[in-house]
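This is the structure, below, for whatever I ask next.
Every protein chain except one is present and positioned as in the full complex.
Note that the chains take the letters A and B in the order they are written out, and that residue 1 is the start of every chain.
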Amino acid sequence: MEWIVFGALALWLLVSVLGAILVKSPVHSILFFLSSVLAMAGLFLSLGAELLAGLQLIIYAVAIVVFYVLVITTIPWEKVKRFEGVYKRELAFGLPVLIVVFLLMGYMVLKGDLAEPVGVVEDNVREVGKTLFTSYLFPFEVASVILLVAMIGAILLGRKEE
Amino acid sequence: MRIKRLSRKDYLNVVEAIFFIDFLKGLSVTLRNLFRKPITTEYPKEKLTPPKRFRGAHGHFVWDGTEPDSLKAIEKFMSYERGKSRCVACYMCQTACPMPTLFRIEAVQMPDGRKKVVRFDMNLLNCLFCGLCVDACPVGCLTMTDLYELAGYSRRDEVLKMDRLEAHAVDFKNRRGNEPDRIWPNDKEREKLWGKIEWSG
Partner (left out) sequence: MNEFLVSLLITLIKIGVLLGVALGLGAYLTWFERKLAGHIQARLGPTVVGPFGLLQPLADGLKLMTKESIIPKGADVPVYYLAIMMAVAPAILLFSVIPFGPEFTLFGYQIKPIISDVNIALLVVFAMGSLAVYGTIFSGWASNSKYAFIGSLRKAAVIIAYEVVLGFSVLGVILIAGTMSTIGIVEAQIERGVWFIFYQPVAFILFLFCMLAESGRVPFDIQEAEAELVTGYNVEYGGMRFGALPLAEWYLNVMALSAIAVVLFFGGWSGPNILGPFSPYFWFLAKMFGLVFFVIWLHWTLPRFQAKDVTEIAWKIMLPLALVNVLVTAVVVYFFGGGT
């Protein structure tokens, strides 16, 4: 039964990711991206990672994609120079990287052990919070400092010239 | 006139801002109104009677013997019939009208030399009901009645011909001819709005 749900969600995810790449209109592309984020949240939910699913929805599906959408929808696309065709140079640079990454991942999946869930976690939220604020307190604080710096930088950039 | 400027502090102090006193005041106003009796007139079921001076559809007062003595003289010149319009086709109404083309007035000379009005059309689609034509009428013929349901199914319905004008005025005179000619139904109503007026004379 779980495989049906997983398969459906995975199919949805793959289709929307492919759509995001292949569709021409940028707005359709961002819609497919949104759909892939939602499918990912569904996958997390079906795997029992509820907090991850919730954060995926809030942070990716809403906070981040909304800004993409705002930018893309407000650009007057008829004024942007359109490129029709295949990105040859980008493909030449990107393909080797893609192949190497794919081989690496394939090697890892084939040779490595998949992590087994250690003990069923009752309350996702509590466990994640505890881990974040005990074992990983330092990286967490560093991340927040980085975000603070980024925020100050954004305010400085967006400031009106006096 | 001096303008008194108020800072935000003057009309909303800190306590009022914290407890949303202005919101609550507004809410209390709407709540009080919520339980007030509605003032709606349910139009097709109930119809208001406008004041007698209401400027509704036009009418032609007819020659029926109730006209003042000063008018009696013009009977010599006009080919009047009893119960028909007392219009003299002087075109005063058309001259006074801000949209003169809405009138179509025609008169002919009868064999006995008297004048007969054969046509008096008013296209109410162009009319703005200002009442200038009524003021201009020298024989007190043209009037405005209290009819306000003027909708029709075609443009032709909106053109008042003489027969309809006469019918309007006859009907109006029968219904409201005896009422005193004033805007307010009685003095008490008027004083409610305008206060007591000290007449000079």
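Keep in mind that, in the parts below, a contact is a pair of C-beta atoms (placed from the backbone, for glycine too) under 8 Å apart; a residue touches a chain by one contact, two chains touch by 3 or more.
Note that the coordinates shown come from a computational prediction; the quantities given were computed from them, not determined experimentally.
**Q** Pick out which of A:70, A:91, A:105 or A:142 touches the chain that's been left out of the picture.
**A** Of these options, the touching residue for the absent chain is A:70.
**Q** Could you tell me which of B:29, B:48 or B:99 touches the chain that is not displayed?
**A** B:29
**Q** Can you name the residues of subunit B that touch the chain not displayed here?
**A** 23, 26-27, 29-31, 33-40, 42
**Q** In terms of residues, what is the contact footprint of the unshown chain on subunit A?
**A** For subunit A, the residues touching the absent chain are 1, 25, 27-28, 31, 34, 45, 50-51, 53-55, 57-58, 61-63, 66, 69-70, 73-74, 123-125.
Definition applied: only the chains that are shown with their structure count from here on.
**Q** Distance-wise, how many Å sit between the C-alpha centres of subunit A and subunit B, to the nearest whole number?
**A** Each chain's C-alpha centroid was found; their separation is 71 Å.
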